[in-house]
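Before I ask anything, let me first share the structure, which is written out below as structure tokens.
Only one protein chain is missing; all other protein chains are in place.
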Amino acid sequence: MANDVGALVSVPGIARWFVRTWPRRIAIAMVVVLLLVIAAVGGFARVPPEPVRQVAAGEVVDLGPYTVSVESFFVSDQVDVYGLPEEADAWIGVVMELENTQLDGLFVDYQNFTLDGAQLVEARSTTVLLLADDSRASFLSPNLPVRVAMLWSVVDPDTIGDEVRLSLIETYEDTSFLFEETSWYVGDRIGVVEVPRDDDIPPAIVDEEP
Amino acid sequence: MSGPTPSLPPYVPGGGREDWMAPAREPFPAAPPPLPQRRSRRATAILAVVGILVLGALGWRVSAEARDAWWNGEAHVPVPVDANGVAELDGLQVELTGVERLDDGVSTYGDRWEPPDGLVLWQVGLAVQNTNTEILSLDVLVQDTEGRRFETGSEVPYGVDGVQDSLEVAPPEPGDDPLPDVQYLLVLMPQDAEPAAVRLESTWSLAPDYFRLPVTQ
Partner (left out) sequence: MTGGRVPRWVVTVVMLAVLVGAGLGVNALAVQAPPNGPAGVRMSLGVDAVVHPLQLNVSGARAYETVLSEDDVPLETVGVWVLVDLSYATTDRPRGPGDFILVDERGRRYAITSRDFDTWQASPDLWVRGTLVFEVPLDALGDLTLESWASGEGPPSDTPLPYGVLDLSVDPGAIEPGPAVISEPELLPAGQR
């Protein structure tokens, strides 16, 4: 009876409680109908991914915390000679301009860039060289655009053609619900650049013969 | 809800026409009578003590890693020094042979070097014997009577005759020369600094232990 709590919290007990009065039955029916209508008009179908935008060399793309404009790439084992992993034969260096658009200085996020068209030793780049003076340029100061070479180590450099594909992946800022801290999260691929080859390496980053 | 439990009739779906708009009444039994308002004083005290103990135990557990890092990160457990002024730990034996004020400057690569005005150069003599292959280098600092610590070999010239740039600690390989009997190091301090002790520390191989050799005049 009324005191029989066990019977009430059992599954049939809860189900019976839900359909106990007519307003509830009507509400449940409306939810069911709504779901059916959404399904009927295709509301649950997967959205096809937007076609990836082709970005021209030299075009400025906003990646979130900074903008990038990709110029060309080169293949060489004469830059950052001591940083080249032993199992790699050469570097692919993608020449680009980066500008931090935030108020704070920040590090380049290598997750923003993926490269196709060569046999990479590591999928992610780990090095950014400043073309002006061969210093490391992974830290970007606000509104100070830098021309850099982003390096990927590769094997079999002779198989690399006249173009490589660089995918640009955006990062977006979000505020943590719990700690009210903002940080950057990896988002979607927003563009692909067919990077033309230009083996005229800026002289400042070419190492002397070791 | 208080008062006598209302006894509901058993529910029959569609049983009564007046039933379908009726609010769903709670068929649960009434709440138990409220607890007595005045808890005894002893119970309150016990509750407070238990609460503090539980919080303390939780905090102790949660902070284990932080305490470990903090305790081992800094040099703060001095190795005891015996009556002869010798301190020993794990095969490493050190003794302070003297701390001396050098008022005439030093010569470095044939040139005379004197400290800037108001600063004083001191020379520290240490006797080190070591069989511990884990301890390869030590930072040597002079602590003054105000507690300030000055690192030897910092802001002083290199290449001074009879003086080392840093303390040799690594046990010599067989066939190599033994460690010098006494090693001399330079330290620069302000004029008002009075050396009180020489500290030998290493974050990696010694901390939280360190050698604290008092300066005796």
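Every chain is named by a letter (A and B) in the order it is written, and numbering of its residues begins at 1.
Simple rule for what comes next: contacts are C-beta pairs under 8 Å (C-beta built on N, C-alpha and C of every residue); 3 or more make two chains touch, one makes a residue touch a chain.
Computed from a predicted model, the values in this text were never measured in an experiment.
Peer 1: Of the listed residues B:L55, B:L119 or B:V182, which contacts the missing chain in the full complex?
Peer 2: Considering all chains, including the one not shown, the answer is B:L119.
Peer 1: Which candidate, A:S10, A:N143 or A:T175, sits in contact with the chain we can't see?
Peer 2: Of all options in A:S10, A:N143 or A:T175, contact with the hidden chain holds for A:N143.
Peer 1: Could you please point out the chain A residues that touch the chain left off the display?
Peer 2: Residues touching the hidden chain, for chain A, are 103-105, 130, 132-133, 135-137, 139, 141-145.
Peer 1: Even though one chain is hidden, which residues of chain B still touch it in the full complex?
Peer 2: So the residues of chain B touching the missing chain come out as 116-119, 141, 147-151, 154-155, 188-191, 193.
Rule of thumb we're sticking to: only the chains that are shown with their structure count from here on.
Peer 1: Taking each chain's centre as the mean of its CA atoms, how far is chain A from chain B in angstrom?
Peer 2: Centre-to-centre distance between chain A and chain B: 41 Å.
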